[in-house]
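In this view, the complex is presented without one of its protein chains, the others remaining in place.
A and B label the chains in the order they appear, each numbered from 1.
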Amino acid sequence: MSRIKDLQKNLFGGTTSNARQFGMIFALAAVVLFFEIKTGGLTLTSRNLIAVVSQYSYILILAIGMLMVIVAGHIDLSVGSVAAFVGIIVAKAMQEWNLPWWLAILLGLGVGALVGAWQGFWVAYIGVPAFIVTLAGMLLFRGGNQYIGNADSVPVPKAFREIGAGYLPEVGPSSIPYNNLTLLLGLAACLAVAYREYRARQTRVAMGAEPTPVWVSLIRLAVMLGVIIFATLRFAGGPRGTSFPVSGIILTVLVIAYAFFTRNTAGGRYIYAVGGNARAAELSGVRLKRVNFFVMMNMSVLAALAGMIFVARSAASGPQDGLSWELDAIAAVFIGGAAVSGGLGTISGSIVGGLVMALLSNGLQLTGTGSDMVQIIKGLFLLAAVAFDVYNKSQGRFSIIGSLSKPFRRESTGGPSATSGTGQEAAKTPVAG
Amino acid sequence: MRKFLTRSLAVSAVALLALSSAACGDSDRDAGSSPSGGAAKGFAADSLIGVALPSKTSENWVLAGDLFTNGLKDAGFKSDVQYAGASTTVADQQAQISAMVTKGAKVIVIGATDAAQLSTQVKAAKDAGAKVIAYDRLITNTPDLDYYVAFDNFKVGQLQGQALVDGMKAKKATGPWTIELFSGSPDDNNAGVFFNGAMDVLNPLIAKGDIIVGSGQKDVKQTAIQGWKAEGAQSRMDSLLTSTYTGAKTLDGVLSPNDTLARAIITSIKGANKPLPVVTGQDSEVESVKSIMAGEQYSTINKDTRKLVAETINMVKALQGGNEPTINDTKSYNNGSKIIPSFLLAPVIVTKANAAEAYANDPKLSPLTK
């Protein structure tokens, strides 16, 4: 049990709700494998992987912000509208004032911050539930998009399109049949993963805890390096001119930064504290209003970024931008193991949840499934993923991985004699509430 | 315990093997690196043809989808016909086109949901060596679109204008004739094209004084009906009748851009107990065909989806054989980046006189004409 726990812990961040995330990794692998076979190997081609990343990166960016909103015990229904609102402003600004692309991006982020401050103000300082504030925002900013854009599409210039449709450039010798920068990126990722593994072992030694068994470390490292190398070669081996998408790089940077923020900083921990028990957090000196304001504002800034990436990729801002994005982002977060009542969930889990949904949609589209059926299947999948976990918990089994590892359970949990049945039930069941 | 260890080792070894073999196997880098060197190459006769259509909100699109599925099959192609979802149309369509490119479709036919938001996907298709045909709706904002197939909307307007003049001449041989003008929704690009086509015919006659616009409202902004709404047309006609056509002043004709508005206009005039003028239309809606046969509405336009799909499939066939597909217009449609070679189908004007002939092949409309 402890071995598997170690594995879980190092694959993901937090201490709780790991099990669902671990299960989701299996689900992700299963979805990929299923469609890889079903489509005769199309799923894992360079072309498709590149397309999937650039197609879903903006949803995953939303999922990062949404995770923090949901962990803090709120919800944000306005992200799609905010994205569309910022998109049209940025597009119009470039069309009518000839704003350079980088200034336009700054403008977009600024507008996102203002929108976020507006919503954060109502949620944190007036105390209107986020559901209501963002429902209003959903209408408000959707209307804003149509008011500014006259329900018309506004094209954006070439340079701006790079953030949504661009790729790492071709640099260096062209004799190798791969994109050199992507190869370098992959190499860096490999080194980072290896270093992280080394550091994790060091930390455990420093804590005086038993370090992870060497075989676990090695297997984990082998699997992760294998995945990274595979992905690198695939992304580097796409048709000339394509490689790892710029939007994918933006996403990766954000994931690393926010994962670090939520796990390793005081600010991140405040968010979990507020979502887990707001009153207790307040009485521990956490500035509740500031935290709530921050998560709502942060969400809108990320929504603004996602909106700009979508506009860049679509080469134009249109009246339909951002429709039902909030639902995709929320689904990703819950599939990734967050609790409806707040306090639980991780960035990495949400990303895995989002990837599962993305690859599911992609696989279904590759097999020629109509969009009606795609929606039905995605809905059922969301329900099944969460229900399976809730059911497992209610049965006293900890969860998916718990049941997989039953034979090993006895050895390590001679544990706390103080444990009583009541205590376990008091623990929140993710998504049950 | 040991069992678990050996098992997981075995599993990961297998996984690693699979991964590395897959990774080292193929790179798309050189396979797809010769981007479309001219049209004269052709492709296999059983290739995949992708068709991406907007959501199933109008009967016309559903019909088009069925016709594509059957037509492409009859022509020996494999087909992948997709509709965008009802709520997430643009993003869906983008993903569907990407999937078609991945699957190696040789030609992708697109009925765009948003004309301006597909350039990345069209470029990806072009880079992968596929031809892209815009169906019914032009795709703007991209230099990578190959062809455009549609009905000639300017021609539709011209035909409406001509029908209006013909109809009035038939009732009252010499002018001047008094008319009113209606146009479609201001946010619909086609509405302006229809109106300009009609005015192309009417303007010379107005200049000569043969035709008088009774209310003086000749600007497209004054004549527009927001959202193509019937009640909008009816209330505008109501106010025109009370403001302009009191007493002996007669109204000889009304230019209406489509059938829905035409019927609303007729309702308004009937309500005011005035003699019915000549009213044009478009779309061949069932109610309007009935109205034409009853002698109320004067004309409509028939745009046969069957013909449009058949023409598109002909283009695909030509491309398959390595031939340049037939086009009949190389100057009208500039999508912002370049002029798109187009094949424009001529619409057909339908009046009571030629209805039976025009709808002979339409199972729904032909019984009405007998």
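Assume a contact is a pair of C-beta atoms (placed from the backbone, for glycine too) under 8 Å apart; a residue touches a chain by one contact, two chains touch by 3 or more.
We adopt the following convention: contacts and distances are computed from a predicted model.
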Chain not displayed: protein name in its UniProt record ("4-hydroxybenzoate decarboxylase", "TonB-dependent receptor", "Outer membrane protein OmpA-like peptidoglycan-associated protein" or "Xylose ABC transporter ATP-binding protein"): "Xylose ABC transporter ATP-binding protein"
Which of the visible chains would the unseen chain be in contact with across the whole complex? A
Residue, one of A:Ala273, A:Ala329 or A:Ala385, that touches the chain absent here: A:Ala273
Pick out the residues on subunit A that sit against the missing chain. 15-16, 203, 206-209, 264-267, 269-270, 272-273, 276-277, 279-287, 343-344, 396-398, 402, 409-410, 413-424, 426-428
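Note that only the chains that are shown with their structure count from here on.
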In angstrom, rounded to a whole number, how far apart do the mean CA points of subunit A and subunit B lie? 39
Considering only the defined contacts, which subunit B positions touch subunit A in the complex? 1, 4-5, 8-9, 12, 15-16, 19-20, 22-24, 26-33, 55, 80, 82-85, 87-92, 94-96, 98-99, 101-103, 113-120, 123-124, 127-128, 140-142, 187, 336
As the complex stands, subunit A meets subunit B at residues 39, 42, 44-48, 51, 54-55, 150-155, 161, 164-165, 177-178, 215, 219, 222-223, 226-227, 229-230, 233-234, 237-242, 310, 313-316, 318-321, 323-324, 361-362, 365-366, 368, 370-372, 374-375, 407-408, 411
